[in-house]
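All protein chains but one are shown at their positions in the complex.
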Amino acid sequence: MPAITASKAEKQKFTKADFQSNQEVRWCPGCGDYAILTGALQVFAGLGIPRENFVMVSGIGCSSRFPYYVNTYGFHTIHGRAPAVATGVKLANPELQVWVITGDGDGMSIGGNHLMHALRRNLDIKILMFNNRIYGLTKGQYSPTSEYGKVTKSTPFGSVDQPVNPVSFALASEATFVARTADIYLPHLQSVLNRAAEHKGVAFIEILQNCVIFNDGAFKDVTERSIRDDENVLLEDGKPMIFGKGRKKGLRLKGLSVESVELGQDGVTEKDLLVHDQRAEDQTLAYMLSRLDHPTVMGIFRDVTRPSFERRAHEQVQNAKERYGEGDLLDLIRGKETWTIK
Amino acid sequence: MPAITASKAEKQKFTKADFQSNQEVRWCPGCGDYAILTGALQVFAGLGIPRENFVMVSGIGCSSRFPYYVNTYGFHTIHGRAPAVATGVKLANPELQVWVITGDGDGMSIGGNHLMHALRRNLDIKILMFNNRIYGLTKGQYSPTSEYGKVTKSTPFGSVDQPVNPVSFALASEATFVARTADIYLPHLQSVLNRAAEHKGVAFIEILQNCVIFNDGAFKDVTERSIRDDENVLLEDGKPMIFGKGRKKGLRLKGLSVESVELGQDGVTEKDLLVHDQRAEDQTLAYMLSRLDHPTVMGIFRDVTRPSFERRAHEQVQNAKERYGEGDLLDLIRGKETWTIK
Amino acid sequence: MQKPLAPGVQERKRLEHVTVRFAGDSGDGVQITGDQFTNTTAIAGNDLATLPDYPAEIRAPAGTLPGVSGFQIQFAATDIYTPGDQPDVLVAFNPAALKVHVNDLVQNGVLIVDTKKFDKINMAKAGYATNPLEDSSLSNYRLFSEPITDMTMRSLQGLESVSAREKERCKNFFALGMAYWIFNRDLGPSLRWIQDKFKKSPGIAEACQTALKAGYNYCDMTDAFQAVAYEIPAAPTKPGLYRNISGNQALATGLVAASVRSGLKLFYGAYPITPASDILHELAKHKNFGVITFQAEDEIAAMAAVVGAAFSGALSVAGTAGPGLALKSEAMSLAIMTELPVVVIDVQRGGPSTGLPTKTEQADLLFAMYGRHGESPVAILAPATPAENFLFAIEACRLAVRHMTPVILLSDGYLANGSEPWRIPELSELPEMKTEFAHANGKEFMPYARDEKTLSRPWAVPGTPGLEHRIGGLESRELTGDVSYDPHNHERMCVLRAAKVARIAEDIPPLEVMGDEDAEVLVIGWGSTYGAIRSACRRVQEAGRKVAQAHLRYLNPLPRNTEQVLKRYKKVICPEINLGQLSHLLRGRFLVDVIPLNKMQGSPFTGREVLEGIEAVMEGRPVRQPGSDRPFLTTSNYSEG
Partner (left out) sequence: MQKPLAPGVQERKRLEHVTVRFAGDSGDGVQITGDQFTNTTAIAGNDLATLPDYPAEIRAPAGTLPGVSGFQIQFAATDIYTPGDQPDVLVAFNPAALKVHVNDLVQNGVLIVDTKKFDKINMAKAGYATNPLEDSSLSNYRLFSEPITDMTMRSLQGLESVSAREKERCKNFFALGMAYWIFNRDLGPSLRWIQDKFKKSPGIAEACQTALKAGYNYCDMTDAFQAVAYEIPAAPTKPGLYRNISGNQALATGLVAASVRSGLKLFYGAYPITPASDILHELAKHKNFGVITFQAEDEIAAMAAVVGAAFSGALSVAGTAGPGLALKSEAMSLAIMTELPVVVIDVQRGGPSTGLPTKTEQADLLFAMYGRHGESPVAILAPATPAENFLFAIEACRLAVRHMTPVILLSDGYLANGSEPWRIPELSELPEMKTEFAHANGKEFMPYARDEKTLSRPWAVPGTPGLEHRIGGLESRELTGDVSYDPHNHERMCVLRAAKVARIAEDIPPLEVMGDEDAEVLVIGWGSTYGAIRSACRRVQEAGRKVAQAHLRYLNPLPRNTEQVLKRYKKVICPEINLGQLSHLLRGRFLVDVIPLNKMQGSPFTGREVLEGIEAVMEGRPVRQPGSDRPFLTTSNYSEG
């Protein structure tokens, strides 16, 4: 494999245009994927890493067309398997910047297991899950994140199963970096992606994404301009969890649940509020926050450090070489017991 | 499908022998699977449900040989797919008592995704995962529950990945009943299985199981007689979490973590301790407890009620019949627009 | 039925058969237009065949060549078998659609174009430097440049409850109205369909209906259209009640019919995948038939659940396309070992890998045949026309249950989405499907005892007292089904499973030969090539030459007389939408020098293509080799940069 030359020290300057491919973007007009693409391209450009060191790996779905639109190496693989393909890409060449793009169906339905294992292994890849709570590409069946009772093409009488919560799932899968953002929160999305890029290990980011055709307005009650302040808590590390129009509300611990309180009412002050700690070794806070519905918690739930899988794997190679010397092929072929015929 | 006749009301009397098949048990002498089998057979017999209404479904692994030893209907399927096969068995005939037997490899490695989806769907099946933290049947490779650094046949220099915690995983998969017990805790195991049988919905039970051949003593530091009192907290619903030799220790909340305290020391009393609540809608307590290592928490973490998948699915059928009348084949074949040729 | 509005035509020209193609952006409603036109044509009593063709994207970028969606229909006063080789009439909604399709139009064909989108931007997207409607490039056709969108908007001016954008989207109904006038169709069925479809938005319904009528009236009032006023008399067919039906509809309906006839609960397990998803959608509607549909987390789970449901005694069916079939391989193998009745539908599409998801292909035959580890025989069926899916869905279920075996039903994208008029059978015409579960009879139960005739084992379902038993993927001992590593038992069971499937040959009809028994050339096909082969053979015969046709609907086992049929002819040619799979099978089985005629273009054969192949064989010339149009581009023969 070619050695990666540019180090972070000699950060280069790139523009979004450098990262834009010549392929015509083929999402529906108004699809949330456009905004995510724009945000991501800007983040890639800003990292100062040459294009050739990026690999975009995706599965199948509308979201998974993403790699075609990024002028780096790209691999549009098969349904659900992107994390597994990415594992091979990254293990074979740990210098690469590997970004996985997946959907709620691709990532949580057919691909749930690969996702779980990639997360617990802590491979240094970044996984963006575009969650539109529907199957877009196959024209509108319900997905594992669709709400209970969802009427879709495949569930004309409503779905009968409990959705899975991607953030809770990622936490239970031992992910070291877990975040949530939304297609229409561009600056927030970019800051989260930037933090993910900095994180040395696996990063999982759920991105709430609107599918105008098959699930329009799925996140209206979370992200619509008129209510979003009251319906979102944006996590800030080390800061109390304040939200709401005029920042008048906050989240407070009540037993082992969270409650939403009004600042100033009943004597509640900032001091009573939960303070976010992204780096807490204990997952409890992050997990508890992931369960909230109204308001929905956005931002980085968890960001802890553990050596990454590919680093550990390559260290073993290095250690073995140091301990036993660079492998000698003839020695290996000969094995332990030989005899000579003359 | 034959209608199931015996109702719970006319509970019949069975003995363990009724549920024992004529197949020779083929586990290694000393394997923890024997004890689990014994315990389970007794529980089955005690439920008062005729043998023919049980189906044991398993994947592949030492543990998955289980169905052969139970004189009910049984299906030894393929690696990792038991929850999916069981889904078909149960959906097609909701009257059946379906028990899934799986291993840590079968259930969490190749089968992790099916497990997650069966759990979130809340299908009324009982899933017993025999966790020996190793691949037994294939002679000793590491599994997703093997501890970090594990030296096995496939990892001679030690494994480099973070294990997954089955109880945390089940909780994040929205399971309605989650428990942990051990092969050598026979009465505890039986009480847990009994409660699982009573639960109307999916039940996930992690059973710590010793593999004498490839991972002997994996749970020694948890279950060995001399230390087990200090290393186990047995959950009791509505009770404070007391444990330790002479029941002198307890678990106390400290911020959003749990700490182990000595009763009577520094003024700690029972009142300071965490009280278990299996039926809490909020998962936080259960999740937090699942993360503990020393001591390890055993028992029922969560037991909440939600209508089960197969019930909801069959209700839809019932409702459709009521709303549109029993389907008329000729009508269906004819469709909407027809014309006649004479 | 509502009468056609005052047909202001002196005389309509009678035609025997016509091919019409609608084309436009994916957002232009081309598929709906095609469906409506088809339905109305069917009701008018013509024979017909259709070919929808749409891009893989949900909404490919507007105005681009890859974004073009098309729908072709051939209809006739006689029997026809294909959607037509070349359109006689082309309706194009934008420059890209014109560009993609115009070369297919017959010389002097009718070309109707909506002028609206012929602006600089859209023409550039389609690669037109100058306006083709204005230069002379279309002089070979009878061009009607019409401001369809503008006229639509004008006809809807008064309607206030409907937005401008919604009005614009009615243009396809305007065009449909024009087509109805040209072929003298009744507007009634489409007016009713609109009413029903938009019953929740009466404004939209009114707009669509108005546009439809406006289009019709526009032609009626415009002299230029008098020259293209046609009449295609109804086709003489078997009397009866008819409907139009697509392959996927027929399949879903057939499954429900099998369930009703057998008294077994239908369990359909699937994971969405083009072009099979519609079967799931259709079945999910029919819960009042007791149908259980299960959208699984993936195809492996779908197949595994189907195996589980079969164990529980349901009529268990899985439906998918190529990539999904690949994932089902291991669980199907379990069904083979445990000898459970399951039906697996593979709606074939272009492969390998994700391939061409919305295009048709027949390249999964050998995969269906050999696509599992070990000796893993299954039965394989393939309907030949969209409507045949109905009977073959029932047949697949019947064989699975009677012979306790997995059955693969091979449909394809063309059959699935194509449609044809179908004489609705009486219930009494449907095959018998008696099923009996095993019951305890006091003797020791032997789950692997064999029926003498079929070699099938008993279907003993959980819940039956006294029949408790265990099955599994390990080799099973004869009679008892216990796990057995005995070498001779394994050999016997492998042979037994093969023999069981082979014996299905006793339970299926012999292979029929159509055409000239004493011909020199036999054309053998399977699946959706039927129509093209039939049409080609007819043309051969019309030219006064002899040819025979045989069509395999049972691929495994083959009909008893297959060898005999093949060996009766001097030359055998086998057209397939793959690189020669059935021909390979037949050659290996019978050592007959079957000549492959192959095409791999994501679309069915045209009658002409098959005809050329037959003629080549008759005249001893080599048939067309796929991909032979020009050499491969290697580093030496493409100009770099």
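Just so it is clear, A, B and C label the chains in written order, and each chain counts residues from 1 on its own.
Here, contacts are C-beta pairs under 8 Å (C-beta built on N, C-alpha and C of every residue); 3 or more make two chains touch, one makes a residue touch a chain.
Because the structure is a prediction, the values reported are computed rather than measured.
Novice: In the intact complex, which of the depicted chains does the undisplayed chain touch?
Specialist: Looking at the complete complex, the unshown chain comes into contact with A, B, C.
Novice: Which of C:350, C:463 or C:613 sits in contact with the chain that's absent?
Specialist: Of these options, the touching residue for the absent chain is C:350.
Novice: Kindly state which of the options C:12, C:285, C:492 or C:608 is in contact with the chain not pictured.
Specialist: Answering carefully, the residue with contact to the hidden chain is C:492.
Novice: Of the residues listed, A:89, A:134 or A:235, which one is in contact with the missing chain?
Specialist: Residue touching the chain left out of view: A:89.
Novice: Which of these touches the unseen chain: A:266, A:281 or A:326?
Specialist: With A:266, A:281 or A:326 as choices, the missing chain is touched by A:326.
Novice: Residues of chain C in contact with the chain that isn't shown?
Specialist: 55-56, 66, 321-323, 325-327, 329-330, 333-334, 336-338, 348, 350-359, 361, 363-364, 366-367, 369-376, 443-444, 446, 449-452, 455, 472-475, 478-479, 485, 487-488, 490-492, 494-499, 578-579, 584-585, 587-589, 591, 593, 599-603, 626-629, 632-636, 638, 640-641
Novice: Touching the hidden chain in the full complex, which residues of chain B are there? Just list them.
Specialist: So the residues of chain B touching the unseen chain are 24-29, 60, 62, 78-80, 109-110, 112, 135-139, 141-142, 144, 153-157, 213-214.
Novice: Can you list where chain A touches the absent chain?
Specialist: 1-4, 21, 23, 50-57, 60, 67-68, 71-78, 81, 84-93, 95-96, 113-114, 116-117, 313-314, 316-317, 319-321, 323-327, 329-330, 332-342
Methods note: only the chains that are shown with their structure count from here on.
Novice: Just how far, in Å, is the C-alpha centre of chain B from the one of chain A?
Specialist: A distance of 30 Å separates the two centres.
Novice: Can you list the chain B residues in contact with two or more other chains?
Specialist: 113, 116-117, 313, 316, 319-320
Novice: Considering chain C alone, which of its residues make contact with at least two other chains?
Specialist: Each of 287, 297-298 in chain C touches at least two other chains.
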